[in-house]
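All protein chains of the complex are present and in place, except for one that has been dropped.
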Amino acid sequence: MDKISIPIGPHHPLLKEPLSMRIDIAGERVLGGTLRMGYVHRGIEKMTAQRTYVQDVHLIERICGICSHVHTTTFCLGVEKLLGIDVPPRAQYIRALMCELERVHSHLLWLGILSKHVGLETVFMHTWHDRELALDIMEGISGGRVSHAANQIGGVRFDLSPEQEVMVKENIGKLKAQVSGVLGVIENEPALRARTQGVAPVSADLIRDYCVVGPVARASGVDVDLRRDDPWPPYDQLDVNVITRPEGDAWARTLIRALETRESLRLCEVLLRQMPEGPVTVRAPRKVPEGEVVTRSEAPRGEVLYYLRSDGSDKPARLKVRTPTLAVLSLLPEQLSKIHVADIPVVLAGIDLCIACADR
Amino acid sequence: MFRGLFYLLIFPGLAFQVVCGLIFEWIDRKLLARFQRRIGPPWYQPVADLIKLFSKEDLVPLGSYDLVEVLLPLISLSAVLTAGLYIPIARFTPFSFEGDLIVIQFLMSVPTLAYYLAGIASVGIYSILGGGRSLLQYFSYEVPLLITISGPAVMAGSWSVAEISRSQLTMGPFIIFQPLGFILAVVGLIGKLKRDPLDIPSASSEVVGGSLTEFSGAKLGFWYLVMNVQAVVGIFLLVNLYMGWSNLTFPFAAILVFLVEFLLMVLILSTTSAVFARLRIDQLAGLGWRILVPLALTQLGFVILMGV
Partner (left out) sequence: MKAMRKRHSLLDAIIDAVFSRPDTVAYPFGELQLPEGYRGAIVINPENCTGCGLCVRDCPTGALKLEKKSRDEFKLIHYPARCAYCSQCESSCVRGAIGHSNALVGATDRPRELIVVLKDKKEGED
């Protein structure tokens, strides 16, 4: 059969963010693909050097539309390290709580997208209904659905009132029930299994070669999770269960994310139970002393790394962000061969792309 | 003369089928929305969509055969409308003749072939992919569907839909004798209509819009109309073949029963599209030839044995 190459992106119903791929196919078989990116490059790293640290927090929040909180947290951790200030424990707990809620919302969003790509629009709608609960919690305590503006240098911007704590607990209880339903569907729905099981498996060696992180790595049996491996407080006081699967296929990735959602909800409950009293913020000076710092944390998609160099002024001299999606993207051409055309959405959705993060 | 025109244009022809098609679309979308915890569209939404499409600019991509593109949806529409004429609607059949089941089957295949040609004629890369897929899908579901549908015909001893439908008054509805056949026929119908879960040729995340990617404006509107009318005709056919309760002598009861059966079929179609994921084309081919065909043959064998 003739080889033809089909363009996927930058505009395609499959992609919610612009990314361009050329995929060579023969009939219904995929032979290979190439990748082009950079469509949402906004120059955020450069822009941070022109703004003060206080303003940068809000700019960095807009790197990603899903995991916005973990970006600001990592940035604030770096700045606070340079400043040498200690964040009050209550603020740390609220930060971690938001991180976990964000993971819940990100994973549920992703589950919906995957099921939409395999033609299960019902699951899409239902998981997004559940995700709305997580968003409600975050909106209720921070005032924003996705841009929470929770962090500021030196702590968090808001406190949890007792009524809010009750609301959060209630909603988390509801979410837990819903998530177990979603898990049941993933484990038992033959239609979903037929489309994802055995699709584009990736071996653990390949994962290590490409430095892939996050749920994709864990689905291939690579045991990495910064919440356990390099924790910032309060994660060092929690015991995070890292979930891995040996299969490495799209179904394992689906299951991993569902299980991680459940684990995150458990962590949320623990965090709420252990939440200490006290202030939520300390005053931070505007000028940051000279120095370099690297901070890392576990975003829903894997490791986020921030490198920050300060020259002693109130603006950063250089900020470098590394997001998990880039590493996973480089694995994409490897996966896009010897599969069916109908598997392209599953593979693409399976690695949970966040192009806005990767391009910045 | 006027009587014939009335049959063609009003009932059970053009106007009736189109209105039924729009009603079908609305019920289907509303049901799906409720399954998905949504409110769903208001009752005039299908009409509004159609008006909007018909008033839109018609873009013809460079290098496509625009006359073919215009003709294809019109031919398919007339084919399915003609097929609809031979199907009894609550006992009412102006044009029935012996062997019309075969004619209906043939006419109902026209949109699929037109869909394939539309993909080829509009030269887009996704259109060609979608067209090829629709043909592959056609080969997978059509054979089991043909075998299955001959079940009721053999049982009733006639190849006229009206006759098959009527014979169920004395013999009992065929869904009781051929439950397997009914399920297979529904699967075949879903494949014919390219509905979820067999929407392989038009899967948006894979081939964008399938064959219809390059269509716009009124032509696209006609295509949507074709899909809806085809769905309605298919449902009417299955109702007549398998649920012959609607042949009661009392006309009011016949209409009521027919309506209930129609709604039941819509419910079945909506539920399947909500519950099942889209199959891969190789999975569909496997399903069609390895599972559906043997099952259909078994069903037909049973029917023949029962008749002996």
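Order of writing sets the labels: A and B. Residues in every chain begin at 1.
Heads up, the rule we're going with is that a contact is a pair of C-beta atoms (placed from the backbone, for glycine too) under 8 Å apart; a residue touches a chain by one contact, two chains touch by 3 or more.
These figures come from a predicted structure and were not determined experimentally.
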Option from A:152, A:297 or A:335 whose C-beta touches the chain left out: A:152
By the document's definition of touch, the residue of A:30, A:63, A:123 or A:238 touching the omitted chain is A:123
Selected from A:26, A:54 or A:166 as touching the chain missing from the view: A:54
Contacting the left-out chain: of A:7, A:143 or A:312, that is A:143
Over the whole complex, note the residues of chain A touching the chain we left out. 51-52, 54-56, 58-59, 61-62, 120, 122-123, 126, 129, 132, 136, 139-144, 147, 149, 152, 157-158, 180-181, 183-185, 188-191
Where chain B meets the left-out chain, the residues are 33-40, 271, 274-275
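Definition applied: only the chains that are shown with their structure count from here on.
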Indicate the whole-number Å distance between the mean C-alpha point of chain A and the mean C-alpha point of chain B. 44
As the complex stands, chain A meets chain B at residues 4, 6-7, 12-14, 27-28, 115-122, 124-126, 129, 189, 191-192, 194-195, 340-345
Chain B contacts chain A in the complex at 32, 35-38, 125-126, 129, 132-133, 196-197, 199-200, 203-208, 274-283
